[in-house]
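Down below is the structure, laid out as structure tokens.
Left out: one protein chain. Kept in place: all the others.
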Amino acid sequence: MLTLSGVSKRYQTSELALSDIDLTIPAGQVIALIGPSGAGKSTLIRCVNRLIEPTDGKVQLDSEDITRVRGARLRQARRQIGMIFQNYALVERLSVMENVLSGRLAYVGFWRSYFRRFPKSDIQQAFHLLRRVGLETMFDKRGDALSGGQKQRVGIARALMQNPKLLLVDEPTASLDPKTSRQIMRLICDLCREQQLAAIINIHDVVLAQQFVDRVVGLRAGRIVFDGSPQDLSPAILTSIYGEEDWEVPADNEDDDERSPPEDRVRTLTVDAHP
Amino acid sequence: MSLNGTSAADVQRLQQLQQGVWSPLPLIRRRWLRVSLNLGVLAYVIAAWLSVDVNWDRVAQGMDRGVEFVASFMSPDFVSRSGEIFVGLQESLTMTFTATIIGVLLAVPVGLGAARNIAPAPVYYICRTIIALSRTFQEIIIAILFVAMFGFGPLAGVITLAFATIGFMAKLLAEDIEDAQREPLEAIRATGGTWLQWVNYAVQPQVMPRLIGLSLYRLDINFRESAVIGIVGAGGIGATLNTSINRYDYDTSAAILLLIIAIVLLSEYFSGYVRRWTQ
Partner (left out) sequence: MPIREKDGLKEWQRREPAKQYAIWAGWMLGGMLFVWCWALISENTIWEFLYDADEQAASLIGRMIPPDWSITGSLMMPLWDTINIATVGTALGILIAFPLAFLAARNTTPHASLRAVALAIIVSSRSINALIWAMLLVTIVGPGIFAGMLAIALRSIGFVGKLLYEAIEEIHPTPVEAITATGASGPQVLAYSVWPQILPAFAGISVYRWDINIREATTLGLVGAGGIGLQMNAAINNLAWAQVATVFVLIFATVVLSEWVSAKVRHAVL
């Protein structure tokens, strides 16, 4: 459904951030994009919906080439692609409901959206989504009155309001505590399965990724160095993605990743640890 | 509103939402207040509309002159009154500089006196009165009074600008001192130094960078004001500008205005540079 072929990105100052990425995602598949900071994960997903313009290569959505489209056609393409952000990216001074409804902006005209006159069906859909993410009573709250996990749920509802075919998810759990992280990951993956959505999830937390996704793509220095099922992620492969580190030993004394608690770490990286 | 935030109105909104009926919460939730505020604004607009009468004939007549004025910016005349412009600008600049320095120097004691956390009550009220007086009245009004007292000329202008600077700087300085961190203040006091030593070591380092930035900002304001107070005889470029406008000599006016704009731009650039350097 989504095909990237030969996608490269070079920022003005530095070397290639992405080089020659080929990636095909069938409908309904949830993949995790892992890799160290600066590997190009964020750049890659932003090249898909053209928040960043790829320097080279082709992005195809449902066999439509969207690499060079502009104006209304670009907006048309973007509304089929929902996006969820690391820092939630809510408009904090708008209410929860307004944030969710902003997912419909590409479907309504300017004045209609300006006066908040959304169609009845949109409002009902927003309500159902809010109930699905467990926030239906919070609809009048302002964005900045919510906790991190709640904000991310609103972000998810906003993305789904677009009725997308594909979700781009950028570090959805990086600012959340471990328990909320799992809840949010589960919610995203459940929703994708319910609605037959494909998704690309950028994620730091390899353990969390392994538990929820169908396929893992490893990125290092702008190149794909691994593409396979989560079970195939061996310590050797992790080394090839992240660099040298003793992956078998639970890192409980030398904590360089505070977000995952020890009990998550103990069940590390082995197939039988899966629930 | 109850503790968990669900009142009868909230429940009703939720039920409507389920039906697909929703509009954003109004900014002011109390209905009577919202309605009366809107009515009040409407009433004001009507009243203002009725009491402002514009003589459209006169406006239409003036349009030619308006066009002429705008066009004169394309052909400013720096030459024919260059002597007056030079003297006026020089006077404005010297007035600005002297008045800012005198004003800032005097604003420091007034500002210290107007800071609630370090000044005794009688001093505090005297200094606050000075600040209030200086801030309420525009420079031009103060200039009228000082011209009446000290006669025409730049001296009245310097005193005017210095007085206005005191109010501006002292208020901000006092607020700054009131916001200063308390720990250093107490720590230095605990060393047993004199009051002046305490101000020098505990207060000054905390407020100095902002004081410099504000002084430069005030320098900028004083220059702009110095172009105005000449109208009432307090020296500076204002008198020349006033004459040229009254004679409809727009080319000269445009030249003076362009010079003012250029000097303001320069001083802004310069003060941005100094501020980076002092921080």
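Per-chain residue numbering starts at 1, and chain names A and B are given in the order in which the chains are listed.
What we mean here is this: a contact is a pair of C-beta atoms (placed from the backbone, for glycine too) under 8 Å apart; a residue touches a chain by one contact, two chains touch by 3 or more.
Because the structure is a prediction, the values reported are computed rather than measured.
Within the full complex, the residue among B:G153, B:P205 or B:G272 touching the omitted chain is B:G153.
Among A:I81, A:V133 or A:A157, only A:I81 touches the chain left out of the display.
Only one of the listed residues, A:Q29, A:N49 or A:Q211, touches the absent chain: A:N49. Against the chain not displayed here, subunit B makes contact via residues 44, 48, 51-52, 54-55, 58-59, 61-63, 65-66, 69, 90-91, 93-95, 97-98, 101, 136-138, 140-141, 144-145, 148-155, 158, 224-225, 227-228, 231-232, 235, 238, 241-242, 245-246, 248, 253, 257, 260-261, 264-265. Listed for subunit A, the residues touching the missing chain in the whole complex are 49, 51, 74-83, 85, 87, 89-94, 98, 102-106, 110, 113-114, 155, 158, 162, 168.
The rule is short, and it goes like this: only the chains that are shown with their structure count from here on.
Those residues of subunit A lying in contact with subunit B across their complex are 95, 97-98, 116, 118, 120-121, 123-124, 126-127, 136-137, 139-141. Note for the complex: subunit B touches subunit A at residues 5-6, 10, 13-14, 17-25.
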